[in-house]
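The complex appears here without one of its protein chains, the remainder shown in place.
And then subunit A:
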Amino acid sequence: MLEADLECFFFDEAVLYLSFHTWDKKMVGLSVGERNFIKGGIAQDLRNDGRKRLTYRPIYVETGVIPQANGSAKVKLGATDVIASVKAELGKPSLSHPDQGKVFIYVECSPTAEPSFEGRGGEELSTELSTALERSLLGGKSGAGAGIDPASLLIKEGKVCWDLYVDCLVISSDGNLLDALGAAIKAALSNTGIPRVQFREAASTDEHADVDVSDEEFLQFDTSGVPVIVTLTKVGRHYIVDATSEEESLMSSAVSISVNRRGLICGLTKRGGAGLDPSVILDMISVAKHVSEQLINKLDSEIEAAERANEEEP
C-alpha cells in the first residue's frame, strides 16, 4: 500500500527540519491520572472532547476584520483564535530575483493568549511559527512551490514590485496554532485586493519613473494553490490531528505537512524530541493528504460564506 502511495507524492522542495519545539512543552498542569485518561482515550479513538483521532474541531472564519489592511481574516479553531492581515506595499525586487515580488510572514503571540508570552516571552515561539509558516507556504528560495506565485507580484522587472506583509496575531491559544495560522493566512489572502498599478517609464534619465496606483480597481489573488497545513501529533502509539494544548503536552513528536489542492506536499516540519520510524512518517503523509482534502473543502466553503456575509452587510 505504501509503495503505491509513494508514487503520487512529489516532494516539492520539501525540507525536513528537526527543531526544538517550544510550544508543546509548556506547563498545562495535568495529573498522572489525567495524562493516562487522555492517552487511553486516544488509544481507543475517542478523545476528551468526543472527537475521533482524525477529526478537526469546528472551524469558523471571518474575513475583513481589519479594515485598514488589504485583506484580513480571523480563524477560530475550538478555543484557538488567530488573526491574519495582509498589507501590500510597493517595493523593489531583490537583486537575485528581479522578476519576483516578495512575501513576508510575521507571527506575534499576544500575552492575552498565555501569560508566559509577556514581554519577550513569546518571541521564541513567534519566530518558530513564522519560519514554519514561511517554509510551508512560500516554497523554496526560487519561488517554486509557493502558494502565491511571486511572479504575479511583479510590476516592472528589476524596478517595482509588491511586497506582501502577512502579519499574524495569536489571540487565544488552545493547541494546533500552526494549522490555524495557515488557515487564517489562506483566508486573508482570499480576502486581499491589490490595487491595479500603471507603470510609466521615465521620459529622460534625470526623471523618476512614475507609478500610478489605482484606488478603484483591485486585483484578487488566485488562492486555489495556497496549501493548508495539517499537523499530526503523536501521542503514545497513535497520532491525532488538531491537538488541544492538553494533548500537545503529552506528545512525543509532531509532523506538520502542508498540502495543496492537487495533493502535492509543499513543505514539511517535524518537531518533538522522539524519533520517528521512516515508515511511520510516510504513513503520516498519506493520512495528512487524505485529511487535507476535507480540510481544504471545509475551509473554502467557510471562506466563501464569510465573504458572502461581508457583501451582504452594508
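Simple rule for what comes next: a contact is a pair of C-beta atoms (placed from the backbone, for glycine too) under 8 Å apart; a residue touches a chain by one contact, two chains touch by 3 or more; residues count from 1.
Throughout what follows, contacts and distances are computed from a predicted model.
Missing chain, UniProt name from the options "Translation initiation factor eIF2B subunit epsilon", "Ubiquitin-like modifier-activating enzyme ATG7", "Exosome complex component RRP41 homolog" or "ER membrane protein complex subunit 6": "Exosome complex component RRP41 homolog". The hidden chain makes contact, of the residues A:Gln44, A:Ser94, A:Thr112 or A:Asn297, with A:Thr112. The hidden chain makes contact, of the residues A:Leu30, A:Leu90 or A:Ile171, with A:Ile171. Mapped onto subunit A, the interface with the missing chain covers residues 65-69, 72, 79, 81, 83, 85, 87, 89, 106, 108, 110-115, 118-120, 123, 165, 167, 169, 171-174.
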